[in-house]
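Supplied in structure tokens, the structure appears directly below.
The complex appears here without one of its protein chains, the remainder shown in place.
This part shows chain A:
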């Protein structure tokens, strides 16, 4: 009755190994292709092998690989954020830190409770937890890969020097994680930013497009946050039901009916359903949570630039009125104006792209979600019907 569903830990293998465009739609361009070809999980860190294929003249070779860790990705992301040149672009969100703690804890607990379970129960639970660990691992690899691909696909960011160093330099980048002082600085910066953000948001924009985008993004971001949290909860309870029920369905068949055991593959399918939902729905929402935050950040930067521009205008008027430092005020005003217009122009394009990307990603994932749910439901149905057939015929 296993019918190839008994893939054990590898039940995610049916996903395409191609460019892991799980959440974003990317135009893979021959001039620069980046992917993560391998990953190694050590005690408390994950080592990613970043593989690049490029025809660009900037690189020494056409194809090369380096090993990177999570902190180095974060360093790259922060360097983009801090770069004033990129103020007008949506910076691709940084990948989340690999978090195996929960899974490791569960495995540990399982090991401790080994004595109290039958051997079969133990091996089954162990398999399931290992599968979960593997799934988390695959996901974190995917997240890091998506980040790199987004950068590589962006017409401006792909030319960034730091990015090239990241891809090519085969020694350790010696990027240390932020120490306490820097983390505190970051914290304060964020506080200032959010306070500022509120002020900036309050300023009504002359441009309709941006005004609309602002209100839209604010609301959208909140709703995505909510949906993401709720989908997480739903999938968790889906999973827990599965993990729990196998422990009782399996091995507890004192009754002269092995049917309790034939229900086991059904439960297995439900596990895959949960895993797929996780991938297609929850991850999608999480990713767009981060992306919409990045878009909001862009709008914030633009708003900041606008505020600066307006202040510069006011200062210029004041200077003209007092007839003091007019030239300086004029140059400041010019700079601010340019900055603002540059940001506005690129921001407009970025936001339109964002919408296109978002719609495409949602479409892809929703379609795949529906197809997978259908596939699993049909599989379940088949299993159940054959089980019923056996039972009914067995008088």
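Convention: a residue touches a chain if its C-beta (ideal position, glycine included) is under 8 Å from a C-beta of that chain, and two chains touch if they have at least 3 such contacts; residues count from 1.
Everything that follows uses one rule, which is that contacts and distances are computed from a predicted model.
A.B. asks: Unshown chain, UniProt name, "26S proteasome non-ATPase regulatory subunit 4 homolog", "DNA primase", "Sorting nexin-2" or "Small ribosomal subunit protein uS7m"?
C.D. replies: Answer from the record: the omitted chain is "Sorting nexin-2".
A.B. asks: Among A:43, A:60, A:119 or A:392, which residue is in contact with the omitted chain in the full complex?
C.D. replies: Missing-chain contact among the listed residues: A:392.
A.B. asks: Pick out which of A:227, A:315 or A:337 touches the chain that's been left out of the picture.
C.D. replies: Of the listed residues, the one touching the omitted chain is A:227.
A.B. asks: Tell me which of A:74, A:315 or A:384 is the one touching the absent chain.
C.D. replies: The one listed residue touching the chain not shown is A:384.
A.B. asks: Of the listed residues A:190, A:237 or A:331, which contacts the missing chain in the full complex?
C.D. replies: Looking across A:190, A:237 or A:331, the contact with the absent chain belongs to A:237.
A.B. asks: Can you name the residues of chain A that touch the chain not displayed here?
C.D. replies: 216, 219-220, 223-224, 226-227, 229-231, 233-234, 236-238, 240-241, 244-245, 247-248, 252, 254-257, 259-260, 263, 266, 355, 358-359, 362-363, 366-367, 369-371, 373-374, 377-378, 380-381, 384-385, 387-388, 391-392
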